[in-house]
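Let me begin by handing over the structure; questions about it come next.
With one protein chain withheld, the remaining protein chains of the complex are depicted in position.
The chains carry the letters A and B, assigned in the order they are written, with residues numbered from 1 in each.
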Amino acid sequence: MNANGITAAVGEPRPRVEGRLKVTGSAAYVADVPMPDLAHGWMVTATVSRGRIRDIDATDALAMPGVLGVLDHRNARRLNPDAAHHFGPDRGLPMLQDDAVPYAGRPIALVVARTPEQARAAASALRVTYDAEPHDTEFSMNHPAARPASTLFGPEADTGDLEAELAVSTVVVDEVYRTPEENHSAMEPHVATAWWEDGHLYALDSNQGPFSISQVMAMLFFIDRDRVHIRAEHVGGGFGAKTICGAQIILAAMAAEHFRRPVRVALTRRQVFLAIGSRPPTEQRVRIGAGADGRLRAVHHHAAFALSPLAEYIEWCTEQARTLYAAPAIRTELSAVPLDRLPPCTMRGPGATPGSFAFESAVDEVAERLRIDPLRLRLLNQPAASPVSGRPWSTRRLITCLEEGARRFGWAQRDPRPRLRREGNLLVGTGVAAAAFVAGVFPASATIAAETDGTFSVRVGASDIGTGARTALIAVAADALGVSTERIRLHIGDSDLGPNPGAGGSRGTTSCAFAVTEAAKALREKLDDPARPVTVTVDTTPLINWRPAEERNTYSAVFAEVTVDPATGEVRVRRLLGMFAVGRVINPLLARSQLIGGMIGGLSMALHEESVRDPITGRLVTADFAGYHISAHADVPNVEADFVADYEPQDPSGFNGLGEIGNAGVAAAIANAVWHATGTRHRTLPISLGRVVETAAPRDRQEAISAV
Amino acid sequence: MREFAYQRTTQIRDALSSVARHDGARFLAGGTNLVDLMKAGVESPARLVDIRSLALGGISESPDGGLVLGATATNSAVAADPLVRRRYPALSQAILAGASGQLRNMATVGGNLLQRTRCAYFADPSEPCNKRAPGSGCSALGGAHHNHAILGWTEHCVATHPSDMAVPLTAFDAVVRYETLDGPGEVPLSEFYLPVGDRPDRETALPDRALITAVVVPAAEVAGKSRYRKVRERASYAFATVSVAAALDVQDGVVRDVRLALGGVASRPWRARLAESALRGGPVTAERISAAADLEVAAAEPLRDNGYKVTLARNLIEAVLTDLAASSGAASGGAAGNGAAGAGEESDG
């Protein structure tokens, strides 16, 4: 160990510890774990957007081979109607409790059989009839039901005299931006296997936080939390969709109790689309006023999103407006519009991702109207302290990100005028966007035991959904204990390992790293005593400073180059570069992968992703990967992500989370590049070809052929 | 999925009589469409008669210099076949533009022609759909139809045919050969897909329970200079938004032969005969190409949300023909068009 207390493990680019398991197919995900006497549950979902179940006729289904029974609201056990998760009570959690259908896709029955084929066949033989009621699924920020969103994340900003500053601005951009409903689409569909033993509930469940899921399940089933044991060793992606207590585990637990045997509920891809919450659509009005000198004077960001009356939810789109730039007047507003839709669920870069698309597009429009280089405009308006709270930044390396990114990208050569660069029939453009994502830690506990064989068992309820948490925490533990990583035995992915926030909010790994570091510190004080094993547990709840004097964020600057074929509307991203300030990096190999992955998610959102609902029935039409397009190999260029030197003073080890900053900013950078290429501003995502294709035949075609 | 019997056949006659004998029996080729739809509950055959062991997998030259594509030849095999690549490059390109490598290794010539529409309502038995449940209504007409038809639809169905392969085959006047218990038969691809009318569930002119044995592509010099261009919602595989198969033979600046077909715009591959005849026999110029493209889409009737496809189809016809004209050395010197700036801009809005 050197003088800084830093050994080799943290900061080293090390491959994933579970790499071999994953490339040989031997990493066991939930659906891979065999279970004796297993029965299979097939979920049945509502096909109307609102109404009542008139009848579920199971006569035929029950007579089919292998069928054990059907659970629905008439025979299902009662669940706690007040069960809550992090946004408060969620009336959507208790399933199969009554005949009400609050949204299309609502689970209304579970058919249980010996094999999945039998369960599926019987499920399609179930005859469900409804008394449909008029529904309202059509979202708009001017919807009469719009109301102020919950202020659980704190009050919205209102500093300075907005209207006065707008009045004296040289240019005022006042535009509305829209992002559609989007789906996480983790490659592993949600699945759970549940069983009961002596009043204890056991479940393997693909989720992002076994501990918090165990809390919700305990509430739902009216039992003590320590009677709920949930494991998720390997999880095939989550992106937020597995932070919630999903239908799969609730139904599996109900069925396992009812049929007195282990039950697996594996959602189909379609059911994941229909019954697992997704990112809500947003509509955002942004007004920005600026002086001729390029100084922003007024910033007004009013964002609205859809939710369900069943549960509170926040899509915090207004974060960028209060963080990125200085302005004498800043106002943010957030509205929620309750509709007959499935309750939404946080998705990678919640709030920041749709929010930054709107806000950073608007900032680009200011640059356009002022005829100022958009990078320069951004640099010109960097605040010394939070423009809303006045608190200083704990660390803010955004300027470095912008400048270093610009240098690597070759921004200086860019002609700011749109629609000038052509390559054959293609228009070429570049764009930039900045982003911030609030950072911090949640309480977590870690237990470390010094074992008799010289190894250290580290137990922490972390989830590794592909984040690299496992590999990162081993490095953190090794450094904190001052030993090599080979001596660390890490146990994660289990609700019995103690309180843990799970992988979410970009805080999973930092929260766990904090707990592990503190536990290691405490343990090292006991190591002089030769008795082994010796164990310590530390819960960081009392150690967290909830009111720090400084604002804590991660930052990014994203640069994109696109080509557009105006005749076909095809947009391709040719280059994508992200510079990130994310504190001290635990493992640059894995961190880079995570950021690149996030950027690709942003690319996908910019160009392809859109959940489409039927305008008449309100039902989802794009409930598979043929209808809901995500970027695949051929859409993805060489994406580059790198870090600027950074250290987070609020964290004992200098860390910050980086799970979501990769997404934010990308859609705006791409949209800005499309403007630069074509001269047309796209304020609605995705920038799909139907929106881009141009009517007039481009002149070059004529030239091309006349030159023949 | 309903339970079903399965049987493998090695003789065409056995396959035919098995399907004739058993109610609800269906041929199974690559299964990439049938098994998919069985899982969705759209298809529920009582018996699958696997035809991949029939000796129908060959690709051979026909006496007139055309090609005979065996019905069970995989899409991959056809796309990689040297004769196909040399004589009908657009056919190879079209197949390669469809689905994924894995699916093309499974999918067959016959199955590709008979694949069902990708209309999302068709694939969801809980939705009304005239094609799946005649008389139940068309959900797409007033629903989500961003990628539905702009040509040849009726209010009974506005779906498109998803096949890429069928588009160049239509342009090349391919003929479908089949076998029934009563003997063999043939139907040109141009008559294979029935007009939508009021029975969108009736899709093809193939006799009931007939087995496609081959697709015959006649010799055509023009096909050697052909191209397929597909526009889709992402660069990675996806069904076509609009696609164009075109072949152009220009000599001394004059169009000797031209073939043009569109995919993604109608219930069947759309042979663009209006555009073809506007071009055939005349000089190849930018104006004439633009005018031909305009002419072909003039009859288009977009739905509420797919008007962009009209523009796209028009532009794509123009782009592909322009590329072909430019790469055909014979056009040199012949083309004018310099002074006619704007000639292409009078397309519909």
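Here, contacts are C-beta pairs under 8 Å (C-beta built on N, C-alpha and C of every residue); 3 or more make two chains touch, one makes a residue touch a chain.
Operating definition for what follows: contacts and distances are computed from a predicted model.
Engineer: Any idea which of "2Fe-2S iron-sulfur cluster-binding protein", "Anti-sigma-W factor RsiW", "Thiolase domain-containing protein" or "Methylamine utilization protein" UniProt assigns to the chain that's been left out?
Structural biologist: The UniProt record for the chain left out of view names it "2Fe-2S iron-sulfur cluster-binding protein".
Engineer: Considering the whole complex, which of A:G466, A:G569 or A:G618 touches the chain not shown?
Structural biologist: The one listed residue touching the chain not shown is A:G466.
Engineer: I'm checking contacts with the chain that's been left out. Which of B:S76, B:S126 or B:T204 qualifies?
Structural biologist: If we include the chain that is not displayed, B:S76 is the one touching it.
Engineer: With the missing chain put back, one of A:G25, A:G199 or A:G454 would touch it. Which one?
Structural biologist: Checking each option in A:G25, A:G199 or A:G454, the one touching the absent chain turns out to be A:G25.
Engineer: What does the interface between chain B and the hidden chain look like in terms of residue numbers?
Structural biologist: 1, 3-6, 8, 28, 31-32, 35-36, 39-40, 47-48, 50, 52, 76, 79-80, 82, 85-86, 89, 92-93, 96-97, 99-103, 105-106, 235-237
Engineer: Write the list of chain A residues that the hidden chain touches.
Structural biologist: Chain A touches the missing chain through residues 15-16, 18-29, 31-32, 34, 65, 115-117, 121, 184-189, 234-239, 266, 268-269, 465-468, 589-590, 592-594, 596-601, 624-626, 630-636, 638-639.
The rule is simple: only the chains that are shown with their structure count from here on.
Engineer: Distance-wise, how many Å sit between the C-alpha centres of chain A and chain B, to the nearest whole number?
Structural biologist: So the centre of chain A lies 40 Å away from the centre of chain B.
Engineer: With touch defined as at the start, can you tell me which chain A residues reach chain B in the complex?
Structural biologist: 47, 117, 120-121, 124, 425, 567-570, 572, 607-608, 612-617, 619, 621-623, 626-627, 629, 631-635, 688-691, 693-697, 699, 701-702, 704-706, 708
Engineer: Given the complex with chain A, which residues does chain B contribute to the contact?
Structural biologist: These residues of chain B touch chain A: 1-3, 41, 118, 120-121, 125-127, 139, 142-144, 146, 231, 233-239, 241, 284-286, 289-290, 306, 308-309, 311-312, 315-316, 318-319, 322, 325-326, 331-332, 335-338, 340-341, 343-345, 347, 349.
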